[in-house]
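Only one protein chain is missing; all other protein chains are in place.
We call the chains A, B and C, going by the order they appear; numbering starts again at 1 in every chain.
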Amino acid sequence: MKIGILTSGGDCPGLNAVIRGVVLKGTTAYGLEFVGIRDGWRGVVDGDFFPLTRHEVKGLSKVGGTILGTSRTNPYEGVRGGAENISKTLYGHHLDGIIAIGGEGTLAAADRLSHDGINVVGVPKTIDNDLRATDYSFGFDTAVNIATDAMDRLRTTGDSHQRCMIAEVMGRHVGWIALHAGMAAGAHAICIPEVPMSIDEICDLVTRAHDRGRAPLVVVSEGFTLTGMAEAYSAKGLDAFNRPRLGGIGDVLAPELERRTGIETRSTVLGHIQRGGSPSGFDRVLATRLGLHAADAVVDGAWGQMVALRGTDIVRVPFEEALGELNTVPRYRYDEAAALFG
Amino acid sequence: MKIGILTSGGDCPGLNAVIRGVVLKGTTAYGLEFVGIRDGWRGVVDGDFFPLTRHEVKGLSKVGGTILGTSRTNPYEGVRGGAENISKTLYGHHLDGIIAIGGEGTLAAADRLSHDGINVVGVPKTIDNDLRATDYSFGFDTAVNIATDAMDRLRTTGDSHQRCMIAEVMGRHVGWIALHAGMAAGAHAICIPEVPMSIDEICDLVTRAHDRGRAPLVVVSEGFTLTGMAEAYSAKGLDAFNRPRLGGIGDVLAPELERRTGIETRSTVLGHIQRGGSPSGFDRVLATRLGLHAADAVVDGAWGQMVALRGTDIVRVPFEEALGELNTVPRYRYDEAAALFG
Amino acid sequence: MKIGILTSGGDCPGLNAVIRGVVLKGTTAYGLEFVGIRDGWRGVVDGDFFPLTRHEVKGLSKVGGTILGTSRTNPYEGVRGGAENISKTLYGHHLDGIIAIGGEGTLAAADRLSHDGINVVGVPKTIDNDLRATDYSFGFDTAVNIATDAMDRLRTTGDSHQRCMIAEVMGRHVGWIALHAGMAAGAHAICIPEVPMSIDEICDLVTRAHDRGRAPLVVVSEGFTLTGMAEAYSAKGLDAFNRPRLGGIGDVLAPELERRTGIETRSTVLGHIQRGGSPSGFDRVLATRLGLHAADAVVDGAWGQMVALRGTDIVRVPFEEALGELNTVPRYRYDEAAALFG
Partner (left out) sequence: MKIGILTSGGDCPGLNAVIRGVVLKGTTAYGLEFVGIRDGWRGVVDGDFFPLTRHEVKGLSKVGGTILGTSRTNPYEGVRGGAENISKTLYGHHLDGIIAIGGEGTLAAADRLSHDGINVVGVPKTIDNDLRATDYSFGFDTAVNIATDAMDRLRTTGDSHQRCMIAEVMGRHVGWIALHAGMAAGAHAICIPEVPMSIDEICDLVTRAHDRGRAPLVVVSEGFTLTGMAEAYSAKGLDAFNRPRLGGIGDVLAPELERRTGIETRSTVLGHIQRGGSPSGFDRVLATRLGLHAADAVVDGAWGQMVALRGTDIVRVPFEEALGELNTVPRYRYDEAAALFG
């Protein structure tokens, strides 16, 4: 059997570890042959493949990024896209199936391709941890560690200057990174997309921490929206307070918090450093195990399914289970953390 | 209600985060009063207590060690030990119960004290991850990260000199640290207490890696015993090969591997650096959550139980569930990793 | 003798290590008495002092920030400011002198106070490394390590997506952090205040790296100004290209580089994470040594001087030597690094 592997969507620590796991298990245990597909679905559509042996994957468990490259191409778009064209391309290259490592968009495409008769096994990838059907996805733990370490640093400066420090972390639709990194770093307020808050509520948390003699630390997901802020946002270029829109929501909050509380406030947008670099031990183990089990799934002909973490076990779930609703932070988890705000 | 908190047994990253979680939740949500108990059960027996307010626990989520101190004292030993004496001591200090953070020995003592009528809630602590009834325990993730980082470093030196590098990690009775750190660092052999191996089997793995042009990396749990080595070990001062016993099993293996394979071999015993210092993000979150839920358990009067991780949830389990059999590495998890040896 | 210690200006890893060095040497070797001065010159003016014994400084060598607090107050401003008032305040508290840890502004104030008869010893502090008269200042090495680590992470994402990544680092007037972190991380372009470049020159470096198959990495000091950009900048709210000004210069460059080169480009502003947190080994040693020698200087009555690093030695230099011209990156150092751009 000859199998193609692709990585799709945003970069995520652990992608290379998955690839290594697949190839090592597939070649030594099952005698599978692999090709790397360049730049996600773009490479499928273009037939851009290259041989992938254990030589290519050596030492990769600790290496960030993906040796396959990635893109946000949709396999159903473009003149060479669509299930029929892709079937021909795979057939022409003697490929028996694809292992697709990606997030919701990738898994939705994989689901559709499966229904159109193409053999696909999925591996869930989301740095935001926003996929249902897996307890955790690789990359998330690394991102939490990076954000936590950054906030540890911000706190000493907050303390030295008696300032409020705001850290904006990743999380467009779900607040897991903010929740975990905020708990880990001892934040005095955690603002996530799932829990609407007004500027007054945030100011109240900040002021209470300050009154206890602490330098307030606020962590905010990039996707957090202040209550009543949606329309203001939609006016392009203006923020919730009718000023020219700066960078992220952290930059929006900082001057407003400072103005209302009288506490000097600084914002830092962590940005891309959260999704690059060497994965944590947890993510290397999780990514490697997902790769090993994806090779098993291929040999078992478990097409149309993805591998996932449940408790401490790797299981298989149909694509559709991972789709639809996002894995949002449940209210009780937020309240649990809020008990620490004081 | 007035509650005492103690930490017992070996140091473990996250102990302070548990203490902070208990105190913040207990004081702000429930109005509980806390005292710190010095040096584990030693402080219970001696009535060595001090007031523990939110002031004492501020900033502790990232701080390694335990502000309470720890010891290996058994509460049933000594002239002032035993349930009756302890009951009197607690009564004299108006303590309504104890939160005991510790490993198997501590939880066994807590179980016995519970049966003797003393109010105890437990928090599982084991850096080796050897307790059943919790998916993971705090400290383990930090230890895996430290061991992984150390092995990343050893590998570059192995590659430069074309040497075999041995890393001895913690794990007296179970091999979880070796298993996870070995998978994360791409080890060519993982030697754990649960899976007996002969020197020939290890040499075979080392030689095969070397023949593929790799500098072999071997990770070995401190509790690993070579097949047929037990008696040799028992002869005090001699190792399995009748030489004066050096440091750990890593030091025993190194010269023997070198002699048999002809590959220059060096051993490093990571030792105490694995159990100190600032906890990882994962461990801070887990430890904090266990602390928050331990405060809940106290208020619910859930005496005789410990809090534990199941999947992504914190649950309560009776002490006895955590006792008896250790949480060993199951054979299928070892075989899963062994697929990577090549 | 009774000496006050103050820290002034922006936060910097190593401040606490200096304080610890002063107090340990001063108390044990010389029997000096110390008071901490709260929030820089603000505390001098307000007479806001507290006793500082070896107990207060224990364990501080690794702790980021400053236990004394800091501010940007000028001692010659305000109704209680000025040499005469300060003299009275110091006399009233029986202080024989001040150790002032700070940057150019602080040392200039210290110089003026010295000429006005107040006993001051200085310790140079600048995270940007912009002070003459010291080879390196503490905090700089830590900032370079943080920036380097961040760029290592950005590179893997650049490689995965074949993107150009821009990292904006600290350096308002001098480019040392960009120069060192850029060399360390293998940047393809380094843009510093000392070396004017046009957007075309940067595009050329980026395109050349891209043509060699690399994901271009550009590091830019916050104080870098594009050639011909100065006036545009001065028009408040507009950037060099007449658009509403976004965050930092990195955010200005990114869309322009992308537009001109056709290479997808992302910018990250590292910001405050570069100046907080635990200092590197180098900075702890440097800061501690400066503190030890500041205690010596006090005992020697070397008022009006600051301690500084020359080669591997700590020396004393008059304040005025540190003032005036900044320690800019000399052209030959820039050209040296530019040889790596390819």
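The criterion applied here is as follows: a contact is a pair of C-beta atoms (placed from the backbone, for glycine too) under 8 Å apart; a residue touches a chain by one contact, two chains touch by 3 or more.
Keep in mind that what you see is a predicted model, and the values were worked out from it rather than measured.
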| item | value |
| --- | --- |
| Omitted chain - touching chains that are shown | B, C |
| Residue, one of B:272, B:310 or B:331, that touches the chain absent here | B:272 |
| Contact with the hidden chain (one of B:5, B:57, B:100 or B:154) | B:154 |
| Given B:63, B:133, B:306 or B:329, the one touching the chain that is not displayed | B:63 |
| Hidden-chain contact residue, picked from the options C:62, C:112 or C:173 | C:62 |
| Residues of chain B (touch criterion as defined above) contacting the omitted chain | 7, 11, 13, 15, 39, 63-66, 69-71, 146, 149-150, 152-157, 159-162, 165, 237, 244, 246-247, 251, 266, 268-273, 275-277 |
| Residue numbers in chain C that touch the chain omitted from display | 20-21, 24-25, 28-29, 54, 58-59, 61-62, 135-136, 141, 144-145, 147-148, 152, 155, 180-181, 183-186, 214, 278, 280-282, 284-285, 288-289, 292, 310-312, 336, 339-340, 342 |
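The working rule: only the chains that are shown with their structure count from here on.
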| item | value |
| --- | --- |
| Shortest path length from chain B to chain C (each step joins two touching chains) | 2 |
| Farthest-lying chain, centroid of Cα atoms versus that of chain C | B |
| Superposition rotation for chain A onto chain C, Cα-based, multiple of 5° | 180 |
| Rounded Å distance, chain A centre to chain C centre (Cα mean) | 34 |
| Set of chain C residues in contact with two or more other chains | none |
